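The structure is given below, and queries will be raised subsequently.
With one protein chain removed, the remaining protein chains of the complex are shown where they sit.
First chain written, first letter: the chains are A and B, and each begins at residue 1.
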Amino acid sequence: MPMTYASPTAAALAGRLNDLRRQRPVVHNIINPVAAEVAAMAMLAVGASPVMAEGPEEVVAVARASAAFTINLGTPTESNTYAMHLLAEAAPGLGRPWVLDPVGVGLTETRQRLAELLVRRRPTAIRGNVDEIAFLAATHAGTGSAPAARGVDAGGETADIIAPAARLARATGSVVAVTGAVDRVTDGERVFSIANGDPMMTRVTGMGCALSCIVGAFLAVGPDDPAAATAAALATVAVAGEQAAADAAGPGSLRSAVIDRLYDLDPDRLADSLRLEVATVASAVEA
Amino acid sequence: MPMTYASPTAAALAGRLNDLRRQRPVVHNIINPVAAEVAAMAMLAVGASPVMAEGPEEVVAVARASAAFTINLGTPTESNTYAMHLLAEAAPGLGRPWVLDPVGVGLTETRQRLAELLVRRRPTAIRGNVDEIAFLAATHAGTGSAPAARGVDAGGETADIIAPAARLARATGSVVAVTGAVDRVTDGERVFSIANGDPMMTRVTGMGCALSCIVGAFLAVGPDDPAAATAAALATVAVAGEQAAADAAGPGSLRSAVIDRLYDLDPDRLADSLRLEVATVASAVEA
Partner (left out) sequence: MPMTYASPTAAALAGRLNDLRRQRPVVHNIINPVAAEVAAMAMLAVGASPVMAEGPEEVVAVARASAAFTINLGTPTESNTYAMHLLAEAAPGLGRPWVLDPVGVGLTETRQRLAELLVRRRPTAIRGNVDEIAFLAATHAGTGSAPAARGVDAGGETADIIAPAARLARATGSVVAVTGAVDRVTDGERVFSIANGDPMMTRVTGMGCALSCIVGAFLAVGPDDPAAATAAALATVAVAGEQAAADAAGPGSLRSAVIDRLYDLDPDRLADSLRLEVATVASAVEA
C-alpha cells in the first residue's frame, strides 16, 4: 500500500492533539439539545473552547469570533435552519474551516433538502454514520439509490462505504468521515482507517455529534492537511472511547469516563494505542 | 383481589423487556432541552432507538418513520406547540401508539389549554406525577377542583390518585400512569401497582420524561395490552432505579448508574425484584 501522498503516522496524528491543547481554539456550533451538553463537555475535555449559538441574528458574528464552526442537523427548526443557511452562505467570506454533521439525513425530506443545500456550500469536512454518508453519496455523487434510514444512531461495518465516501469527497471537495466499527476518513485519494473504539459508544447519545465538533477543533489547528486533522479527531475520540469502555459498567458510566479520558489522554499513549492504516482509495477498495 | 381481566405476572411484564431489546423500536419524541439527553440515554440503554425532532415541517414524517411517539409539555414554545398539534392531529392516520407527558400542566394556562387539546386526541397513554394526573382528572373527568401545582418534580403518595386516574382513563380511553412512592397504571378497570424505585430518583432531573419515552418504546412492541406494556415500562425503570440507588453516592452518580442498570437489567432479575400487584380499580380503591 505505498502512496504518492503524505501518509501520516500515528505519532503525527497524535501530535495534532498537542497543537489543539496549546492553541485552545474557540469553535462555534449549531447543534441539537440532545447532544449540546456532551459535545461541550467533550470539547472542553479535549482542550477546545466551545460556543453554542443558533440565533440567526448572531451566528455569523459568533463564527467570526471563532476559529472553526460546525453545523449539525440533529433537530432542524425554522429558526435554526435559517441560521444554518446564513452561516453556510457566509462561510467563504469567513474563511473558517467548518464541519457538516448530516444527522438523520435520510429520515425526512426536510433534512434531505437542508443537507443538499449545505453540502453545496462546500464544508471542509462531512462527518456521519454509514447510513448518512451513503445517503449523501447517493444524492450528491450518484452512487446508487439511497438506503432507508434506520434511526440516527446506527453503527455497523464501514468497508463498503469507502468507495461511495471517496466519490462524495471528490464530488464535493470535502473530507468525508464515516464512523462505525472501523472509522474511515477520505479526501477522495487517501483513506485513513481507524480500528479503535468500542461498540458501547453507540449507546452514549450525542457522541457522534460531539465528534463532529471535535473535528472542527482539529481543523482549526490543522489547516495544512484537513484529512489528517479529521483523522486525528476520530483517532482521539476512538482511543478515548476504547480506554473508557475497558472498565465502564454501562453507557452511563461510559459517558463520564470518555470525558475523563479525553481530558487526560497523552499523545504518546494515543499514538501507541492507535490502530491506523493509511492507504490509497484504490488499494483500500480492492482490499 | 381476583379479576375477570388478564392479570399479568411479574414474569410476563419482564418478558416485554426482551421483546423491546429484540425489536429495537425507533421512537420519536418531542421533548424539552432539560430532559433530552437523559431520555435519549435511557432509551438507548433499554434497547430503543430514540429520535428527537420538533420542527413542524418534519414531525409527522419522523413519526411515520417511527414505531411510536411521545409528546412532552416540558418547555412549550410557539414552534414546538405547533409541532405538537400537527402530530397529535395526524395520530389517527399514523396508527402509532403515543404517549402524552403533561409536564407542569397545572403551572400555567398555556400548558392547561395545550394538554386539554392533546388529551382529546386520545393518547394511548398519559404519564405524569400525582399533581399532573390530579389536574387532568379534575379538568377532563370532573373529579373535583384541580390541585395547585407544586413545581414539576413532585413525588409523593399515590393511593388517593387511583380513583381519579381510573376515571380519567375511562373518560379518555387512555392508559393512565402515575409515578410516585408507589407507581400506578390503570386502564380504568385494572390497577397495576409497582412498589419499587427510590426517593433519590426524584432528584435526577428528566427521569419522569425519560420514563414517558420508555413507555412509548414498550407500547411499540406491546400493542396487545397497552396497560401491561405501560406497567412493564414503569417496572423496568423503577427496578433499575432501585438497584442503581443502592450504591449511588448521590443524584449525580445515580444518573449514571440508572443508565447502566437499564442497559444490563436481566428480565429474570427484573421479575424477581418486582413488587407488583394487579387488582381491579374497585378493589384497589377500597383497599
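We take it that a contact is a pair of C-beta atoms (placed from the backbone, for glycine too) under 8 Å apart; a residue touches a chain by one contact, two chains touch by 3 or more.
Bear in mind that the values here come from a model prediction, so they are computed numbers and not experimental data.
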- Note on the structure: Answer key for A:Arg16, A:Arg121, A:Arg167 or A:Arg255 versus the chain not shown reads A:Arg255
- Out of B:Thr81, B:Asn129, B:Thr158 or B:Gln243, the sole contact with the unshown chain comes from B:Thr81
- Write the list of chain A residues that the hidden chain touches. 26, 33, 36-37, 40-41, 44-45, 49-58, 61-62, 65, 79, 255-264
- On chain B, the omitted chain is touched by residues 32-38, 74-79, 81, 104, 107-111, 149-153, 202-206, 249-253, 255-256
